[in-house]
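Input: one structure, supplied below.
One protein chain is absent from this view; the other protein chains keep their places.
As written, the chain order gives the labels A and B, with residue 1 at the start of each chain.
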Amino acid sequence: MIITVHHYLVLSILLFTIGAIGVVTRRNALIIFMSIELMLNAVNIAFLAFARWNLLIEGKMIVLFVLAVAAAEAAVGLGIVISIYRNRQTVYVDEMRLLKG
Amino acid sequence: MSINAISILVLFALAAAVALGIVLISALLGSGRKSTEKLLPYECGLDPIGSPRRRFSVKFFLVAILFIVFDVEVVFLYPWAVVFREFKAAGEGALAFTVAAVFLGILLLGLVYAWGRGALDWEE
Partner (left out) sequence: MMPQFTQIDWSSLFNMGLPWIVIFAAAAIAFLTAALVEEENSLFTPVMTLVAIAVAFALSWGRWLSPLPGLSFGMLVFDKLSVFVWLMILFSAAISVLLSIPYLAARGFVKPEYYGLLLLSTLGMACLVSAGDLLMVYLGIETMSLAVYVLAGFLRYRAASNEAALKYFLIGAFASAFLLMGIAFVFGSAGSTNLAVLAERSTEIMAGEGRSFYLFGVAMLLIGFGFKIAAVPFHAWAPDVYDGAPTPVTVFMATAVKAAAFVAFLRLGVSVFSAGGEVWITVLSVGAVATMLLGNLAAIVQENIKRMLAYSSIAHAGYILVAFPSIVSDPQGAGRAVLFYLFAYILMTAGAFAVVVVMGLGKDEPTGISRLAGLGKRRPVLAATLTLFLLSLLGIPPTVGFFAKYYLFLTAVKSGYIWLVVIAVINSAISAYYYLRPIVVMYFKIPSPLVGEGQGEGETHALSPFIVAVLAITALGVAYFGIFPSNLLAIVTGSF
């Protein structure tokens, strides 16, 4: 069996879907965020596969940007979760129902 | 399928067999009696002190957040370092250096801010 770009894409889409399902079904803000990180890394796999397939260096370059932005996002996200925890002692999103209507 | 791929598969099969085998053998031969000693988490032979589910200071989170940002942003210096010699050879070394210096300057600004706001002070 020869492993082609399509196998990597299937893997990428599977991981992306798992991450998306995690975001929709989980209730813990931290786990939701981890699922989003899984989605981002699935995208990285797709970028690398396409970069290899098209023999273009840009795909690899974009992955570096995605990694760096994901780190910045993690920092902001953790900061927000900490400030929520200080006020409410919870990280569960279904306990956050102040804003409704 | 190449011979390499087959050997890797064989290795996987062996590893799985050993892992499963050990679990099965200990389940078959073991007495199943539980004692305090056995149920304790293994900490290099020492008795554990207190539960691991302790709340720890929010300062750890702060340090972790700062670490992850500064750690990952440095990833951009790797490709820069790889091509720097080429730029130097092409007579564009000063330009490449300036670009990296601007980038590091922005990071430095972040560091000064974190420092000035006391995010790096462990003792308060």
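Rule of thumb we're sticking to: a residue touches a chain if its C-beta (ideal position, glycine included) is under 8 Å from a C-beta of that chain, and two chains touch if they have at least 3 such contacts.
What you see is a predicted model, and the numbers here were worked out from it, not measured in a lab.
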Checklist entry - Quick one: which shown chains sit in contact with the chain that's not drawn? => result A, B
Checklist entry - Can you list where chain A touches the absent chain? => result 5, 9, 12, 16, 19-20, 23, 29, 32-33, 36, 39-40, 42-43, 46-47, 49-50, 53-54, 56, 58-59, 62, 65-66, 69, 72-73, 76-77, 79-81, 83-84, 86-88, 93, 96, 98-101
Checklist entry - Considering the entire assembly, which residues of chain B contact the chain that has been omitted? => result 87, 90, 92, 95, 109, 112-117
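Note that only the chains that are shown with their structure count from here on.
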Item to check | Rounded Å distance, chain A centre to chain B centre (Cα mean) | outcome: 18
Checklist entry - What residues of chain A sit close enough to touch chain B in their complex? => result 1, 61, 64, 67-68, 70-72, 74-75, 78-79, 82, 86
Next on the checklist: So in the complex, the part of chain B that touches chain A is made up of which residues?
Outcome noted: 1, 5, 58, 61, 64-66, 68-69, 71-73, 75-76, 79
